[in-house]
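Working notes for the structure below.
Moving on, here comes chain A:
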Amino acid sequence: MAWLAKSLNSSLGKKLLMAITGLFLISFLVIHCGLNATIFLNDGGKAFNEGAEFMAHNPIIRTMEIVLFGGLLLHIFDGLRLWLDNKKKRPVAYAVVDGAANSKWYSRSMGLLGTLLLLFLIIHLKHFWYFSRLTNNLTETHTLYNEMQVVFTSPIVVAIYVLGCISLGYHLLHGFQSAFQTLGWNHPKYTPTIKAIGAIYSIIIAAAFAAMPIAFYFNLIQ
Partner candidate 1 sequence: MTKLDAKIPEGSLAEKWTKYQSSVPLVNPANKRSLEIVIVGSGLAGASAAASLAELGYKVKVFCFQDSPRRAHSIAAQGGINAAKNYQNDGDSVYRLFYDTIKGGDYRAREANVHRLAEVSGNIIDQCVAQGVPFAREYGGLLSNRSFGGTQVQRTFYAAGQTGQQLLLGAYSALQRQVGMGNVKMYTRHEMLDVVTIDGKARGIIARDSVTGALERHFGHAVLLCTGGYGNVFYLSTNAMGSNVTAAWKANKKGAFFANPCYTQIHPTCIPVSGDHQSKLTLMSESLRNDGRIWVPKKENDNRKANEIPEDERDYYLERRYPAFGNLVPRDIASRAAKERCDAGYGVGASKMAVYLDYAAAIIRYGKGEANKHNMHNPSDEEIQAMGKAVVKEKYGNLFDMYKQITGEDPYEVPMRIYPAVHYTMGGLWVDYNLMTTIPGLYALGEANFSDHGANRLGASALMQGLADGYFVIPYTIGNYLASEIRTPAMSTDSEPFVTAEKEVRDRLETLMNIKGSKPVDYFHKRLGKIMWDECGMARSAEGLKASIKEIQALQKEFWSDVKIPGEIDNLNPELEKAGRVADFLELGELMCIDALDRNESCGGHFRTEYQTEDGEALRDDENYAYVAAWENKGNGKFELHKEELKYENIKIAQRSYK
Partner candidate 2 sequence: MEGHLNLTLKIWRQKNANVAGKFETYQVSGISTDMSFLEMIDVLNNRLIEVGDDPVAFDHDCREGICGMCSMYINGRPHGPNRGVTTCQLHMRSFQDGETITVEPWRASAFPVIKDLVVNRSAFDRIIAAGGFVSVNTGNAQDANNLPIPKDDADEAFAAAACIGCGACVAACKNASAMLFTSAKISQLALLPQGKVEAAKRAEAMVAQMDEEGFGACSNTGACEAECPKGISLENIARMNREYFSATFSSK
């Protein structure tokens, strides 16, 4: 297995790990977003709570939760490692950098966006995951849906969530197509499509997630 460690520790290997874990998290976001979007059915959280209940007790999902945390940690660890490594490659910085002339700001700021996301994620996990999994506060009269209603009464929390979603959107905008490039899937026929799907995906995910706290805050859903 020494070869695998060697491959994954090469500059290309680190990128591969980033791409694979990234795509895995991208697929998770689809499920997470889809499930949460049931709040917009405006059924008082009935569908949402049923889904949450299922997710909380299905053994496959519970196993996947561990895998998900593993993937997330790997993505974070690998990202930090890459960021630290790459920083060392240019010990003397340029005095003038015209980055906008050759690349998008968010593609150059994945580390920063990732860090913001991590901070947001800690807050987010505290709000909901910690509440539902590690405390006994979740009852039939106080569902996860009710907890959302409570959490999103604070304008500061809503603002943090919206900013988190914007970070997520840009992170995905670069990350989605970048993962395909790293996996070697760059082809004049398909790459424009991948980029387009990536952009649509990033916008939908970010907008849908951001709409949730906003909707609660302004009482757009009951």
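Operating definition for what follows: contacts are C-beta pairs under 8 Å (C-beta built on N, C-alpha and C of every residue); 3 or more make two chains touch, one makes a residue touch a chain; residues count from 1.
Regarding candidate selection, all candidates are chains of the complex that A comes from, given by their letters.
Only a predicted model underlies this, so the values are computations on that prediction, with no experimental measurement involved.
Asks: Given the candidates 1 or 2, which is the one that touches chain A in this complex?
Replies: My answer, from the options 1 or 2, is 2.
Asks: Using the touch definition from the top, list the residues of chain A that touch candidate 2 in their complex.
Replies: Those in contact with candidate 2 are residues 3, 6-7, 10-16, 82, 85-86, 88-99, 101-104, 107-108, 110, 174, 177-178, 181-188.
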